[in-house]
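Here the complex is missing one protein chain, while the rest keep their positions.
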Amino acid sequence: MDNALASTGLTTQPAPDPHPHETAVHAEHEHVALPQHRHHFETEEQQREAGSFGMWLFLVTEIMFFGGMFFAYLLYRNWYYPAFAAASSQLSVPLGGTNTAILITSGFCMALGVWAAEVRRRKMLVVTLILTTLFGLAFLGIKYDEYHEKYELHHIPGNNFNVSQFVNPAAYGIKEEPLAPDMAQKTQIFFFLYFAMTGMHAVHLIIGIGLLFWLTWRAHRGDFSSGYVAPIENFGLYWHFIDIVWLFLFPLLYLINRHPLH
Amino acid sequence: MSAAIGNTIVSLPDQSTAQIPRHNYINNEHGLLSWLLTSDHKRIAILYLISITFFFFIGGAFAGLIRLELLTPQPDLVSSDTYNKFFTMHGIIMIFLFLVPSVPATLGNFLIPIMLGAKDLAFPKINLLSWYLYMIGGTLTLTALVLGGVDTGWTFTTPLSTHYLNTHVITAATAIFVAGFSSIFTGLNFIVTIHRMRCPGMTWFRMPLFVWAHYAASLLMVLGTPVLAIALTLVALERLFGIGVFDPTKGGDPLLFQHLFWFYSHPAVYIMILPGMGVISEVISTFSRKRIFGYTAVAFSSVAIALFGFFVWEHHMFIMGVSSYSALVFSLLTMLVAVPSAIKIFNWTFTLQKGSITFETPMLYAFGFMGLFTIGGLTGIFLGSLGMDIHLTETYFIVAHFHFVMVGGMLMAFLAGIHFWWPKMTGRMYPESLSKLAAVTTFIGFNLTFLPQFILGYLGMPRRYHAYPPEFQVLNVLSTAGATVLGFGYMLPMLYLAWSLKYGAIAGNNPWQATGLEWQIQSPPLMENFIETPVMDHEAYDYEWLANKTRNEVTTVG
Amino acid sequence: MGLSPVLWQFLVKWLHSSSLFPTEASGISPYVDALYFFLVAMTVFGTALVAALLLAFSIRYRREKSPVATHVEGSTLLEATWTIIPLAIFLVAFVWGALLYFRIYNPPANAMNIYVVGKQWMWKAEHPGGQHEINALHVPMGQPVQLTMISQDVFHSLSIPDFRIKREVIPGRYSTVWFEATQPGTYHLFCTQYCGTQHSGMVGEVTVLTPEDYEKWLQQSTSGMSLAQNGERLFSSMGCNSCHNGTAAARGPSLAGVYGSKLTLTDGSQILVDDAYLRDTILNPSKHVTAGFAPIMPTYQGQMSEDGLIDLVEFIKNMQSNYRVQQTLVTAESGEAAPTTPPPGTTETGKP
Partner (left out) sequence: MAHETIHTDGTQDPMNVTNPEHAQRHIVRPLQYTYVFGTLLLFTGITIGVAYIDLKWANPVIALGIACFQATIGILFFMHVAYQSRLIKITIGVGFFLFLVLVTMTMGDYVSRAWGMW
């Protein structure tokens, strides 16, 4: 299309017009201008694609951000495997598993929300957003419970960290091989990475939930039921990204060595 | 209307009748708030320009103090703690608050949308946010400074920074974290704009090389900076809780931090140099009135630098106890990453061939860049060469190397760019002869400051030394003398550029008779740059097209 | 000349005291300098080339001479030229530098070993004979000397510019460097890695002595006990001998001749026992458990200084039979002061 335009590509061709910069009005691309259309974009299509591309670039920076921690995890897990295995056994698979399911469900709701916005169903959108929020909150609730338990067991890295449970599991009624004291110390690195990674993940969730409140309110107002779905769509990308990070965190942190040691 | 043939291409409008255009981005709105809440990329560029200049002079003041202390071998001016704070603040401010945002956030911000024929960057509000993040980062740095300073060195080496210092490391780390996000958002904005906002007819290979260079630098910003962010986060956490990820006594590995830090900080040096290289391309082309020799080679070498730049970080750790075999690999890759820079230098040089060269101030700075960057870059080869690095690392040779590339290279390029686009940004010319004087002064001062440091380095004088053996004094005196000249050379532009805001000659649309889209619109530009969306119907740097256009134009200022 | 007399004095002083490059006082120096001259030549050539081209074109094609520019698109041949030639030169620098690197960091087998401990902000050198020195290092001329270095706190870096050697001194891990001094004299010893407040004060002097003078110096400055002897004392006072006594009933493996041998670990992998391994196994015994043994050895992390560790390492290195260990056992038992060891089966609770 637009060959008329392209044919002006000859450089030697004299430009008799004092204003050689032709206006690029492309009627067939002009959509009905929405109020959300930003002035500096030619078309709304352009705006939307720029938005999702920008969001993806941002997510790529997030990959690198979490990437640093994943690398630290990989390194120390290889160095101190027994400590990692023992410490990982202290995490609750039922809770972690439930949380995984909750997060997947919340992602599913979010996906439905994007669909609802796309087919312009306001009520449906609001409901799915609320569900997404609720599942997100449930996740945080369970996470809080897990953190709290770690606190009580003195498994939070720092001054109060206590390794006796790993050195002498029998005394705690745990059927595990005891760790040598020096190896047991290394469980602190595991727990540090556990808190750093899940904590960073939780921070992202909290920010996400904050945004969800705002989006729900706007959705309720009807902002996204007239074809303007970019905010919902881009937020969806963010939310799914957090889910995906968790899909890696869960097996790496919770499931290191669940079969009995020989 | 073409200018009479002389030793200059400046073609200013008739000063007796010329006026600054009635409507432009500067006077479009009034009041401080209209600047602080603007989302216009040009105004944000000006905000950045003011703030980075501020930080440059703070960083420069620290440089002055460093040089003053090093005038004598004895530790007489300040205590060693204070000296350590000096170079730390100098490094942090110069790198994160000056050089990384220098060209991209000012000139890049101002020009990229115009060069692409767009009305603004893709995300104007994020652009503003990015300036605010920068300012928060800057304020935090100043806070750390006021509270008593930091003395980690700009490299935050663990476990020193995590366990052994009781200065404001966390504040400084937070500052850099925040400033880092400002840089991520700038890069993100540029990439999206370059992909999505080009005007009709603006193909990739019609883009000015300035845009290519920024594209490459933006990739580095977006992909590298988050790793710095996480490295600094871990430092802060380790400091707060003393967990031991970087502490060998608790089983952590201090080299892990080095890996993460340099994974960003090596690419960061290319974040710093690439935009400057973009400036040089524009300047060289304009003042030799020729298309850049080997346009595609220069364009692709930018991308190649960005790509290879990610594979060489370990060359900062050669003697730190990394595996010899992996050092071998990284040394080889370092040699490879140097080649695209050589390609660029030679292409610029050959652009001059058969040109019609004039020597306005930006061109002088560009010449300075080419000579000094070549020296700086080639001394990088010394450091990339394993056996040589053993002797040279952590000495003044390194200090000289990076000042040659950063100050001799990038700062010269920045000044070239500021002078080159000053008429576009402000509508007024800077005073030509004074600025030539400044260019020559900086060149001389620079060499006097940093050439002796190469010799000092080979003699073995360690960097970050507050006191040194007396036999090194003469070279240090020379260096300090040079720094004085240099400081004077940097004060000059500050003063006359400020002066020119009011008294400079009116520049007109295109004082350099340059081809870029930015030169075809009024100076200073309108709020949304173009009255009508432009259509790019010629290659970049097409001086014949420009000649045709000018011939057919009735008036220059309308 | 308007040169100030002060400056003139400095210049004269400098010309006398130092040249453009440091003394070549070690075997490797001429090789390093050769590479340096090559690289300097490369830089001079490259810069001169660029400058000459800039100058020539600027003169020939300045606007007065060349009012109209001629369009040139580019040239693949030229692009290839200035890709390949610099690349070739850089690769030479790479290969040359790599050869040198391996030479500087791989000590010859006959090198004598000196231990160096870096800490904020001093250097402590320990000779095998037990001679200690602070911020000084005495070495014999004409003999390869290997430094086995470790830091007690942060990164330091040991640099002797006149020998053209430098190596980071790392916390938690031995690093080594070697040299062969060729000229008697004293040379600077710098800490080049920024290590905190007194970084610039962490300097010392290397004194190169003729072999005879070195022997004399060793005699004069001995404190009576060699490192290995100190190690032997520690071996019994820390209770190592209760497990590593070479008897059939011993709970730990015999350490006689273990240095330099290859151990098989429980996971089946093999590992070479060197200084670093010995140190690591004392601090983190369970990280690599020798096949056939239970991970019952307690950690000595935090209970022993780097100096003590060096003594122990030196002792184990020199242990060719279990004779001396059994001696320590006998003396310990007769003195009724049996070393306290954790009772079998239980291990100490590691306090954080």
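Read from first to last, the chains carry the letters A, B and C; within each, the first residue is number 1.
The definition used in the following text is that a residue touches a chain if its C-beta (ideal position, glycine included) is under 8 Å from a C-beta of that chain, and two chains touch if they have at least 3 such contacts.
Keep in mind it's a predicted model, so treat the numbers as computed, not measured.
One of C:E24, C:E205 or C:D280 touches the chain omitted from the figure, and that residue is C:D280. In the full complex, chain A touches the omitted chain through residues 1-2, 5-7, 9, 24, 26, 29, 42-43, 45-46, 49, 52-53, 56-57, 59-60, 63-64, 67-68, 70-71, 74-75, 78-79, 93, 97, 100-101, 104-105, 107-108, 110-112, 114-115, 118-119, 233, 236-237, 240-241, 243-244, 247-248, 250-252, 255-260, 262. In the full complex, the hidden chain is touched by chain B at residues 195-206, 219, 223, 227, 255, 259, 263, 296, 303, 307, 310-311, 314, 321-326, 329-330, 536, 539.
Everything below uses one rule, namely that only the chains that are shown with their structure count from here on.
Averaged C-alpha coordinates give centres for chain A and chain B that are 33 Å from one another.
Distance between chain centres (mean CA atoms), chain B to chain C: 37 Å. Under the contact definition stated at the top, the residues of chain B that touch 2 or more other chains are 251, 544. Shared interface positions of chain A, defined as residues touching 2 or more other chains, are 79-80, 159, 185, 188. Remark: chain B residues 5-9, 75, 80-81, 83-84, 151, 153, 155, 157, 159-160, 163-165, 248-249, 251, 254-255, 288-291, 293-297, 318-321, 324, 327-328, 331-332, 334-336, 338-339, 342-343, 345-347, 349-350, 352-359, 367, 370-371, 374-375, 378-379, 381-382, 384-391, 393-395, 455, 458-460, 462-469, 471-475, 477, 543-544 touch chain C in the complex.
Partner chain B is touched in their complex by these residues of chain A: 2, 5-6, 8-24, 38-42, 46, 49-50, 53-54, 57-58, 60-62, 64-69, 71-72, 75-76, 79-80, 157-159, 185-186, 188-189, 192-193, 196. For chain C in complex with chain A, the touching residues are 283-287, 295-299, 301, 347-350, 352.
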